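Beneath this line is the structure, given in C-alpha cells, with notes to follow.
Of the protein chains in this complex, one is absent; all others appear in place.
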Amino acid sequence: MSTYLDRPTVRSWLTTLDHKRIGLLYLFSITFFFTIAAAAAAAMRIALLSPSGDLVASDVYNRLFTTHGVLMVWFFLIPAVPNVLGNFLLPLMVGARDVAFPRLNLASWYVFMAGGFLVLYAILFGGVDTGWTFYTPYSSTYANGHVMLMAAGVFVSGFSSIFTGLNFIVTIHRLRAPGLTWFRLPLFVWGIYSTSIIMVLATPVLAATLLLMGLERAFGVGVFDPRIGGDPLLFQHLFWFYSHPAVYIMILPGMGVVSEIITCFSRKPVFGYKVMAFAILAIATLGFLVWGHHMFVSSESVFAGVVFSFLSFMVSVPSAVKVFNWTTTLMRGSIRMDTPLIYALGFVALFTIGGLTGLFLATLPVDVHVHGTYFVVAHFHYVMVGGMVMAYLGGVHYWFPKISGRLYPEMLARFAALTIFIGFNLTFFPQFILGYLGMPRRYSMYPPEFHALNVLSTAGASILGVGYLLPLIYLVWSFYRGRPAGPNPWKAKGLEWTVPSPPPEHNFDAIPTVTEEPYAYNPEEDP
Amino acid sequence: MIALIEASNRAAQVDRLAAWLLAASGFVVLLVFGLIVIFAVRYRRGSKASRAPLPIAEWKVEAGWIAGTTLGFLAFFFFGARLFVAMEDASGPADEIRVVGRQWMWDVRQPNGRREFDTLHVPLGTRVRLRMTSEDVIHSFFVPDFRLKQDVIPGKEVLLVFTATRTGRFPLFCTEYCGSKHAQMKGEVIVQRPEDYARWMANAQPPAEVLAHGHNLFLHYGCSGCHDRGSIVHAPSLEGLYGATVPMADGTFRRVDATYLRDCILNPETVRPAGYPPVMPSFRGVVPESDLTEIIAYLEGSVAAP
Amino acid sequence: MSETAAVSAEVRERHEITTQLGMWGFLATEVLFFGGFFMAYALYRHSYPEAFAEGGRHMAFGLGTTNTALLLISSVFVAIADRAVRAGRRGLTLGCLATAWLMGLAFLGIKAIEYTQHVSDHLVPGRHFLPGQSSNPRLQLFMYLYFGMTGLHAFHMIMGLIAVAWLMNGVRSGRIGPSRPEPVAVIGLYWHFVDCVWVVLYPLFYLVGR
Partner (left out) sequence: MKSEVPMCDLIGIGIALLFLLALSALTVIGPSAGWKTIVSLAIAAAKLVLIVWFFMRLGRHRGLIRVFAAAGLCWLSLLLVLGFGDYLTR
C-alpha cells in the first residue's frame, strides 16, 4: 500500500504540496534551528559558571543570548506545534485531504527558511546583541552588527506565520468532514484555531514595528527617535502587542496536545469539554489585552499599569480552569503512564509553576522588584520549556507511530522524559531564587554571591541537554528500525487514527462522516 | 549566598505581598501535584477503584473554579495595585537628586551640585526623589535591597521616590540591556545618617587643575556643542569613553586611547564609530598640539572623576 | 441543467467562498500591518498638533485630491470587471481592468511627482531636513510618517498593478473567464482594500491643519 513517504527523492520533497510532508519539512528545519539555539544556551550556561565573566567576553555573551532568544522563539517554539504537528494532523483530524491552500502552505515553508537563513547569516557574520526584544533606541541607533538582517529575517518568517495561520483558519472553517461540528472537534484543533487567530492578527504588527525600527536604523532618524520627539516606548507598545499574544502562540497548541494525550491514556473524555474549548478561545482573545505588563517599570502610566495588571489576572482564569480540568480528567480514569502521558503531566505541573509565577509578575509591586531579573527568565522557561517543549515532545511521541508507522523504545523514552523533567527543574528553579535576590538578566558577569545557584543551574542544564539528546537519537533510529505500529497503537479516538500509519498521500479513501462525540473513551472497557 | 536586605520603606510591603503569593501558589502546586500523583496511582490501569461516572454536575464544578480563581486573583490584583499606586506617587516634599544613565555609568548630581559617578549618596529616613533620564539608550535603575526599579528613557524625565530605612552600601544594577557593558553598569547606593550625609555633601572637592583647563579648552573649541549631553547633534558623549572598546561602522572594534582620540579630532574622516553620522569636522591646524594633549588628558581624566 | 453541472457549480461556489475567506483574512492582517503606523500617527498627532498642522500645509493638496479621485474611479472599474467576467464579456472585462490599471499607474506617477517635490523642498527627514530654517523639529515626525505610510501604500499599489496585469493576461488567454471568474473578485478585494487605505490616508495627511 502506498504511503505519503514513498517517492523519497529530494525533488519530490522540496516541491511537495502534501501537508504531511510539509509538516516533516518543518520538523527538520526547526530541529536544526533548535540545535543552534541550544548550543548557544549551553555556551551561555558554561559562561555563567564563572562570576567574573572571564570565560566568554561580554560582546560574545550578548550575541549568544540574542541568538538563543531569537532562534528559540521565532524559529523553534512558535512553529513547533502549529507548523509541525498542526500541518501533519489538522487535515487528518478534520477529515480533509489537505489544507485549504496547499500551495500557500509550501510557500510558507520557503518563506520560513528564507527568514531563517537571513538570521543565520546575521549570526555567523558579526552577530547581533540587542536581545530578542530589539528595544529602541539601542537597536536602531547604538547597536552594531547585523541588526537589520536579523530583523529582516524575523520579519520575513513572520509572513510564514501569517500564511500558515490563514491556511489553518480557512481549513477549519471550510473543510471539516460532514458531521464534524464545532463541538466535536478535538481540542487540539481548537488550540490550533486560536493560535492561528493570533498569528493572523498579531504578527503584522510585529512586521510593522520591525519595519519602522529598520527604517530608523537605515536612515539614522525615525519615529522612535527621541531627538525629533519620537517615543522609544511606542516601540515597546507595538512590540508587546505582538509578543504577548505570541507567548500564547507558544502555549495554546501545547494545551491542545496535552488534552489529546491525557484523555487517551486515561481512557476518559476530557472533563468540561466546552469550557476547555472556550477557555482556549478566551486566552487567545484576552491575551491581546495584557501586553502592558511587560512595561510596568518602563514609565508607562500608573493607570495603564493598573489596567494591564488587572487584565493579566483575568487572562489567567481560563488557564487555571484548564489545569483543574486536566487534573479532574484523570479522576476515575484508567491510567497508563506511557511516555506521552509523562510528558503531558510534566506539562501540567511545570506550566502551573510557570503560570503561577506569571501571577507574581502580574502583581505590580512584585514585578517592580523582579522585572529584568532571572525571576522573569525562570518564569518564561517554565512556561515555554517546561510547558510547551514538554507538550511538543509529548505530541511527537504520541503521534510518532502515525507519522512513521513505527514504535519507539518505550522504556528508553520514559527514562528520557524523566531526565528532562529533573534536569529542567534543576536548571530553572534556582533561577527564581536568583531573580528574587536581584540577579539581573542579560548579564555576562555577576556578583560572586550568586555563584552557587548559577553552578547548580548549569549542572541542571547539562542533565537537560542529555535528556534532549536521547529522543533525537532514538526517534531517528526508530523511524527506520522501530517495530511496526499498526494504524492505532494507543487505541485512540479521532479521525487521524482511522487511517493507516503512515497515512496514504490522499489521507482518506472516502471522506468520513462523523457521528461520535469527541473523546468517546470509556474507562471501564479494556482497550 | 546573600540574603536580601529590606532597606527601604517599601521593601517589607513588597516582600509581604510576595510571601502571600508564594503561600497561595504553594498551596495550588501541592494540590495539583498531589491530586495528579494520587489519581495516577489509584486509577492506574487494572486497579480495582471504581470508574463510575463522577457524581457531580459538571457545570457546577466549572462555575466553582471560575468563581474561586477569579476571586483569588482579584484579591492579589487589589493589594498589588493599592501598594503600587501608593509607591508611584512621586509628589510631595523630598530631596531631589538628578540621575542620568549613560552607556555605561550612572551620573548623579546631588541637590547642592556635587557630582558622583556610579554611587548615589542618600540620607537615611529622608524622602528622596530621583529625577532621572538617559542620555543614550534605555537603562534601568535597580536597587534590589530597596525593591526599587525604574527605567530611564532618553528624551524624557521620570521620577522615582523612596525612603531608605537602613544605613549601608547597597548594590545598584542596570537591568535594561544597554550594550556591551550592560553587566558592568553597576554601582552602589550609600545610605548615611543625615549628619554624615551633610558632611559628605559639604566636602565637594574641586576638580584638579589640569582637568579644569582641559575642560575649558573643551568648551573653547566648541567640542561640547555636540558632545555634551542635551546637544541636539547626535555625537557620542565622551565621558567615560576613555579606555572603552567601541564598535566601528565597519564591524571592527577600536580601543579609545590617546591615538584614537587624536585621529578623531584631527582626521575624523578615518574614524567611523558605529551608530553615528559622519558629521565631526576636522580640527587639523585648528587645535595646537599643546592644547590637544590637554584635551586628551581631560578626556582621560573624566573617566576617573570622583 | 444536468446533474453534474449542478454539482460542479456547487463545488465551484464552495471553492470561491474558501478563496474569498482567505483573502478577507489576509486583509485583516493588512489592517493590522498598517495599524502599527496608525498607532504612531495617532500618538504623534496627539502630542504635536502644531507640527502636524504645519506638515499638512506642506502637502500638495490638489495632487492628493486628484489621486484620491483616480483610485475611487479605478475601483468602480474593478467592480464592473468582476461582473463582466462572470457574464462572459471578455472585452468589457479587459477594458475595465486596463483602465483601472492605467489609473493606478497614473496614481503612482503623481505620487512620484509629489515625492520629487518634497525632496527638492528638503522635506526628507534626516540631516538635510530644511537646513538653515528653525523649523519645528517635530515636523520631521510628520514627514517621516507621511513617507512611511504613503510609501507602504505605494508598495501595495505596485503589488496591485502586478496582480491586475496577471489577471488581464489570464482573461486574455481564457484561463480566467465565466467558468473560473473568482480571481477577479479576489484580486478585486485587494484592490478595493488598497483604495480604502488611501481613503483614510487622504484626510490624515492632506487635510490636517487646513
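Should a chain be cited, it is by its letter among A, B and C, assigned in written order, with residues numbered from 1 in that chain.
In this text, a residue touches a chain if its C-beta (ideal position, glycine included) is under 8 Å from a C-beta of that chain, and two chains touch if they have at least 3 such contacts.
As the structure is a computational prediction, the values presented were derived from the model and not from experiment.
Chemist: Could you tell me which of the visible chains the hidden chain touches?
Modeler: A, C
Chemist: Looking at C:79, C:94 or C:163, which makes contact with the chain not pictured?
Modeler: Touches the omitted chain: C:79.
Chemist: For the full complex, which residue in C:69, C:113 or C:165 touches the chain that was left out?
Modeler: C:69
Chemist: Could you please point out the chain C residues that touch the chain left off the display?
Modeler: Interface residues of chain C facing the absent chain: 17, 20-21, 24-25, 27-32, 35-36, 38-39, 42-43, 46-47, 53, 61, 65, 68-69, 72-73, 75-76, 78-80, 83-84, 87-89, 92, 178, 185, 188-189, 192-193, 195-196, 199-200, 202-203, 207-210.
Chemist: To test your reading of the contact rule: which positions on chain A touch the chain that is missing from view?
Modeler: 173, 197, 201, 205, 237-238, 241, 288-289, 291-292, 300-304, 307-308
Criterion: only the chains that are shown with their structure count from here on.
Chemist: At what distance in angstrom does the C-alpha mean of chain C lie from that of chain A?
Modeler: Chain centres of chain A and chain C, defined by C-alpha means, are spaced 36 Å apart.
Chemist: Just curious, how far off is chain C from chain B if you go by their C-alpha centres, in Å?
Modeler: The separation of the two C-alpha centroids amounts to 45 Å.
Chemist: In chain C, which residues are in touch with two or more of the other chains?
Modeler: 127, 137
Chemist: Scan chain B for residues touching two or more other chains and write them down.
Modeler: Touching at least two other chains: 232, 277.
Chemist: Help me check something: in the complex, which residues belonging to chain C touch chain A?
Modeler: Spelled out, the residues of chain C in touch with chain A are 14, 17-18, 21-22, 25-26, 28-37, 39-40, 43-44, 47-48, 51, 125-127, 137-138, 140-141, 144-145, 148.
Chemist: Quick one: which bits of chain A touch chain B in the complex? Just the residue numbers, please.
Modeler: 53, 58-59, 62, 126, 129-131, 135, 137-138, 141-145, 220, 226-227, 229-233, 266-267, 271-272, 275, 297-299, 302, 305-306, 309-310, 313-314, 316-317, 320-321, 323-325, 327-328, 330-337, 345, 348-349, 352-353, 356-357, 359-360, 362-366, 368-369, 371-373, 436-438, 440-447, 449, 452-453, 523-524
Chemist: Spell out the residues on chain B that touch chain A in their complex, using ranges where they run on.
Modeler: Going through chain B, the ones touching chain A are 1-2, 4, 10, 13-14, 17-18, 21, 25, 28-29, 32-33, 35-36, 39-40, 43-46, 49-54, 58, 61-62, 65-66, 69-70, 73-74, 76-77, 79-81, 83-85, 87-88, 103, 136-138, 140, 142, 144-145, 147-151, 153-156, 158, 171, 173-184, 232, 234, 247-249, 251, 253, 274-275, 277.
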